[in-house]
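Missing here: one protein chain of the complex. Every other protein chain is in place.
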Amino acid sequence: MIRFDQATKRYPDGTVAVDTLELEAPSGKITVLVGPSGCGKTTSLRMINRMIEPTSGTIWLDDTDTASMPAHELRRQIGYVIQHAGLFPHRTIVDNIATVPFLLGTDKKKARARAMELLERVGLDPAFAKRYPAQLSGGQQQRVGVARALAADPPVMLMDEPFSAVDPVVRDQLQDEFLRLQGELGKTIVFVTHDIDEAIKLGDQVAVLRVGGHLAQLAAPAELLSRPVDAFVAGFVGRDRGYRALGFSSAGTIPTRDEPTVAMGESLPTGGDEWLLAVDGSGAPQGWLHLTDEPHGAVVEDPMLYRGGTLATQGGTLRSALDACLSSPSGRGVVIDESGRLVGSTTAREVLALIEAQVEGAVT
Amino acid sequence: MIGDVFNWLTDPSHWTSTAFDTGIWDQLLAHIGFTLIALAISLVIALPLGLWIGHTGKATWIISVANAARALPTVGVLVLLVVIIAPHFYGRTNNGYLIPTEIVLVLLAVPPILSNTYAGVQNVEPSVRDAAFGMGMTGPQVLFRVELPNSLPLIFSGFRSATLQVIATATIAAYVTLGGLGRFIYDGLAQQDYPQMISGGLLVAALALIADLLLALVQRYTVSRGITGRTRRQDRGSRGPDSRTAVLTEELVSEAT
Partner (left out) sequence: MKTKLVALAAVATALTMGVSGCGSSSSSSGSKGDGTIASQMIFGGPPEFKTRPDGIPGLKKNYDVSFGKYTVTDVGGPVTVNALKRGQVDAADLFTTDPSIAANDFVILEDPKSNFAAQNVVPIITKSKATDGVKQVINGIQGKLTTEVLGGLLGKVVNDKADPADVAKGFLSDNGLDTTGTAAKGQSLTVGSANFPENVILGEIYAQALEAQGATISKKMNIGARPKYWESLKQGSIDLFPEYTGSILVYIDKNSTATSPDDVYAALGKALPSNLVALDQADAQDSDAIVVTKETADKFKLKTIADLAKKG
């Protein structure tokens, strides 16, 4: 558990970066600090491991005052992941990961063995071990950064915009993998980001900070979306709140109807609807065929497919169910099961009915 | 003239020493000696100072002062120092002339080593330094385990530059009774013995080249491959998907080619 107790950072010229912050990051959970530039989120994070020393107030690490020991000893117990990874260019990947164990005096062989384990854990091939950071892409370097932070198995991890410097596709992957990892490890994590969507996706609880270092609201993501405490938070959380909140509600069982299909490599049937769904051998949807484009009896091939529609998983969120309907070229949302096989299709109207039912249920 | 120079250099009597005249081997050794002493002293002064200034960011004015020293007229300073220092030494000793010479050479060698060491440390990526402290390294640990190894390319560059300057300038020792390869240049000019003079110049150039090659070799084996980029497979081009399968496939493919 990490607790900010009246923590303040005031600079000699009078600027107050963090103003008497009171905040508790519970053990085993991800607490995200989010806010606009100048809100003191990074400063607050860096006060935990004393990269910035608080001007007044205390920061507690469970029952210990972080100021009660030398800074470098404190930091060796806390995992630290930063935006550009900050890997040591002159050391191999495995030695980078083993940095803190080396500092703690762990036997080199043991430390390296553990580093190899972590390398695989963050999803990197063991062949990367002997490489140097310059040979890795940004995303790969970030994974190493996370592995490095985990090497000494610290109970606490601090992460300062760790995924901001990579491209959106990689960022998405890293976020998903991070959640998976946290599911396995259960660390106490304080995470800073300027991206409200990332905060909502990753946080167990989210702290929204105001410029000048004040805490505006501390709440679980769903609550933040549905009940922002004031205009600032509402504005910061942004538009489409209602829509994004759907991402937190399970659709339950989506009512579906059977959807006619044609397999890849078969010839198109005559008649039927304007749009036909194509599936592969195992029944997984591949895309839509626009029958009026194709000649009679043409064999179904890849280039003919319209891939615009997203897929909703049975038992997934309302948001993905609605999106499947909205994005489908045919207007019918494709629903699949966990193994990717077609279950059936649904329509926007039906999903909206589900949504309204939930809203009514919540209101009454 | 080229023939005369060749003849001068290949004349064996020029390579050995008599009691009256010093030959090429001994002048070469003397020249190397002057150089090594100056470089050793300069390293001891400039390296720790550069590391400290780079690490703490304090007293950067020292760098400016050192760089200004590069503009000193070496022979002028040398004669001035000899006039001040040499009268304190009696009898058959070189020290009255060696000490001023070494002072001038050290003044020449310190600026490149100092400013390059400082620049090397300063140029370490801020995120790397931040991570080093964040991991829990103490100040000295950050300096010696992270900043210094990453500064080595620039430090070597400064040291090699200093070495070349010292070897080239150590010829001034000949102006003040000492030996070294400058003897052939100075004597050759005064005696209008141009083959001797040119040979002296060639020998200095050859020494400088060999020294730089040796240092390049040392640099190769000391600087981490992670910094120089001298790594076996340049995989930087393929910034493809990060999934494990993709990575493994990359590996297999590049192994096959």
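Labels for the chains are A and B, by order of writing; each one numbers its residues from 1.
Here is the rule we go by: contacts are C-beta pairs under 8 Å (C-beta built on N, C-alpha and C of every residue); 3 or more make two chains touch, one makes a residue touch a chain.
Being a predicted model, the structure only gives us computed values, none of them experimental.
The absent chain, not drawn in this view, touches the displayed chains B throughout the complex. Across B:Ala59, B:Ala190 or B:Leu209, the residue that sits in touch with the chain not pictured is B:Ala190.
Across the interface with the omitted chain, chain B contributes residues 17, 19-22, 26, 29-30, 32-34, 36-37, 40, 79, 82-83, 86-87, 89-94, 96-97, 149, 174-177, 179, 183, 186-187, 189-193, 218, 221-222, 224.
Note that in this section only the chains that are shown with their structure count from here on.
With each centre defined as the average position of its C-alpha atoms, the distance from chain A to chain B rounds to 52 Å.
The touching residues of chain A, counted against chain B in their complex, run 49, 51, 72-77, 80, 82-92, 99-100, 103, 123-125, 127-128, 131-135, 137-140, 143, 145, 148, 170, 173.
Those residues of chain B that touch chain A in the shared complex are 125, 127-138, 141, 146, 149-150, 224-227, 229, 231, 233-236, 239, 242-244, 247-248, 251.
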